[in-house]
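All protein chains but one are shown at their positions in the complex.
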Amino acid sequence: MRDLKNLQYFEDLLRLSNNRLVVQAKNQGRIFAAYMCENTPEPLLNLGNCFGVRLTAPNTGSTDIATYYMSSFMCEAARALLERSIEGGYNYADCLIAPDGCTMINRCAENIELLGTIKGNERFFVEHHETPLKADDNGVDLLVLQCKNHILTPLHEKYGIDISDTAIRHSVGIHNQVCELITAIGQYRKELLPRITGYEFAVITMATYVCPKDMLIDKLQETLDELATREPDSKPYRARLLVTGSELDDIEFIRIIEECGALVCADRFCFGSTPGREVIELTDDEDALTQVCRHYVYKCQCPRQMNMEKVYGRKENINRLALEYKADGIIYNQIKFCDPWAYERAMGTAMLRDDFGFPVLSLERPYNSHSSLGQIRTRIQAFIESIEIKKIQEEHNND
Amino acid sequence: MTEPMINPVNRPGDKNLGKLFNGGKVMKRREWRGFKDTMYDFFRWLKIWGILINVSMGKGFVKALFRYRWLANYLAVPHMIDKNTLGQRGETLRITRTAIDFVVKEMAQIVKDNNRADIRCGNDKKLSNRSVLCDENGMTAFMMGFPTLNSAQREVVTLFSANLINQNCATHYIDVAQQYGIPGDVCPMPETELGISIEDDFAVFGKCAVQINTTCDGSMMGNGLIAKRLEREYHIPTFQLAAPIRFKNDDVQAYAAEDIKKAIAFVEEHTGAKWDWDYYFECAKRVNITTRNRWEWLDVNSTDYPQFVGSVFCLYNDTNYMGNCGKSAVFPTIDAKIMQLVKKGLENKTMLGQQYRHRCLVWGVQSHYLFDLLYWMINCWGVVPLSDMLSMVIDREIAEVDTPENREQAYYDMAYLTENMIMRNHTHGGYEALLDEMWKYCEMLGADMIMLWEHIACKALTGMHGIFEEQARERGIHLVWVQHDLCDPRIANRQSIRDQFNLYMRTVMREEPLDPSLEVIDDNNMW
Partner (left out) sequence: MKALLIILLVIVILFVLLFTIYMFNLDMKFMTYVVAPILEKHYDKIDRNQYL
């Protein structure tokens, strides 16, 4: 296929945490709200003059200092973020909104706070908010209160951000515009000969997490228009794979999978398109904040939601996505040392394989895939081969 | 502490305790504590065997013994007690034995009920139908208003207490869990629980189960897999009770209280039992007695003559708060007996060892397979463990008078107890709960040293490693790191744990051991 016109542009945005759009927005005097977890409702960080960016640590090499502070058993993402913060990589942030989602991200945020590693302006603040442990109305009430106390009020008091219902509705409007564009772009992955690769889609989706959203809409629209007439490759992929699992901001991981000849046809991970880029439906008969929180509580696919409806529901959701996107197999990935996903990966692997009949690759990976490129590639190649063998056997049996 | 405090009393009996260890699975012989104390210990030993024989006479015991791998660990209960009374004399020995013997009695009752109700063994349907399976890692506060129900703690006896008895009790199950894809870096405790479930080695009974997220991410996630087997194979419905993580904040309390209400409704729905407010407030009174007594013991421990200390202090608090939560009417009488002994010990200025060199606060998550290390610290180095993180449970009393307002407050109190589950009330709730409170208690108890159990797979704890060091340096407090892997001795064996302490005492403190025979002891093969 011909390269997408804006692919390089999107890729460049992922190379630095203070990318060109972040710098541009800061130069315009906008307030940068850094956040660390998919359980923080994004539209609440994009109110008025404020823009939310999820922290990443692209091209992480050594995490020696963070390892001293947090030990070598900590999730590599948490260590990479602390290390980058110590290096001064997030000094342009005006606040840090951190949920007590998983223990390790919480400890990362607390180390940042105690060590004072983000040397932003004098009004810089860190807020930790609780996130519900179950998908129920009690959880919605909790999240509403938490968002008021730990996101909206501090933003208003420190930076005079408009936190009115109108402002939230406006922010959700822009959020939904981005979500609709990403969803429309992602639909092309359903085609048997898709006109977008999983890697390209991951790059575009990921960019929407690390940039002021309103500044990306033109490029996203342009890309969607371009895809309408893009000619797909005639050669079919060896296998169509769904990638699910833990925090994944390393697009190289998707590239490695596709370099082995597969297509990543669907995704379900933090920084991915589901549920993060699903439209938030708002009605006029209830305040916008409650509706946003309800969306986040009920759409959440994070393993920290522990009620059994959700525990089973997460696997059913993967099955639904795999069928919808015609996946031949599923890769359950887990960032090394992540406790929630260690168990979720094992359970998901067993259930998707035994209850739903999919071939599943269960994979632990480092934060930066390139640090164990060989092992990851070997595992994926073997997995793809096993799917191909299975297909041949099925064809043989049908004959 | 600048000058060591020398014990003016000549302590009778064995002086070099290391000679009791000869590399075998048990001690060469029991400790000679002088005539009076040895006789006391002997009769207590007889009583323990009485309890064990009583368990073995229970319904379903023989079948259970030949079915469940974990049950064999209980053969070594007397050995566990010997470890936890090493070097003790006089009031100290009596306090420890009173507490631990009662803990054993409580555990024995749980094992007995387990065997009796289990569908594979005793198959007592009546008992099973009034049993609610309670999560090991949670307070059983939501059961405080159900006088007719059994808060069944099958996980406690399968793993928690079993691991205090046999250091290797978890390893088989850890291997099973890892065989099914759970990584080796997660906390081995929930991993073991899951391994037991995978192997189908839990007793099966109960009308329903309530799981709690309190300990950690690993425990919460392991619950899902355990619930899957309970629900799908054994048709035991489960409820997941949510305890907020940032529980120190006022804005999470309504959420927590609401979920307690839901848990109670769930239990009522599945067991047919009705919540009894009279019984609840009766239990609440007992919880408050426990709290008051514990604070009084801590007050004593902040004097020059601490009395109720060490792993048994911790274990007693564990049992009293978590499993019991005011439901046992017997605990206050045991508390009273201990209180009497503590007061007597204080009056007599009884010392726990030959010499006190350092007053130490024990923090962090303790090793289960070396729970008794705290007594070794006294005997070997003269370091007195004044209290430990797990014993710092709640610091306020709960409403105990039945009024309409207090009935609403009760849900918040049960939530408060649940949120403040032993250990998690410091490992969660933000760094203030872990760091700031450690310094607060350090000052309160007059400690000049901190022994920090660093459970390497406990991410909530190790995530603050660097900050602990920096703050200790700023305050000029000796901070001794002792790393371990909670219930997997293959990762850090007993001597390697003691070596970390020895190394600090020799190189940083430049001290010589009080009992050199204990510095290196050959107990890695022991139960």
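Letters are used for the chains, namely A and B, taken in the order the chains are written, and counting of residues starts over at 1 for each.
Note that contacts are C-beta pairs under 8 Å (C-beta built on N, C-alpha and C of every residue); 3 or more make two chains touch, one makes a residue touch a chain.
This is a predicted model, so every value here is computed, not measured.
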item	value
Shown chains that the omitted chain touches within the full complex	A, B
Chain not shown: contacting residue from B:117, B:174, B:225 or B:505	B:225
Option touching the unshown chain, where B:19, B:63 or B:79 are the choices	B:79
Residue among B:29, B:292 or B:440 touching the omitted chain	B:29
Chain A residues touching the omitted chain (full complex)	346-347, 350
Hidden partner interface residues of chain B, rising order	24-30, 32, 38, 42, 45-46, 49, 65-67, 69, 72, 75-76, 78-79, 82, 176, 180-181, 198-201, 225, 527
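Just so it is clear, only the chains that are shown with their structure count from here on.
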item	value
Whole-Å gap between the CA centroids of chain A and chain B	39
Touching residues on chain A, where the partner in the complex is chain B	68-71, 73-75, 78, 100, 102-104, 106-108, 110-111, 114-115, 128-130, 132-134, 138-139, 141-142, 145-146, 149, 303-304, 306-308, 311, 334, 336-337, 339-340, 342-347, 349-350, 362, 364
Residues on chain B engaged by chain A in the complex (per definition of touch)	180-183, 185-187, 194, 211, 213, 216-218, 220-225, 227-228, 231, 238, 240, 242, 244-246, 249, 251-252, 254-255, 258-259, 262, 428, 430-431, 456-457, 459-460, 462-467
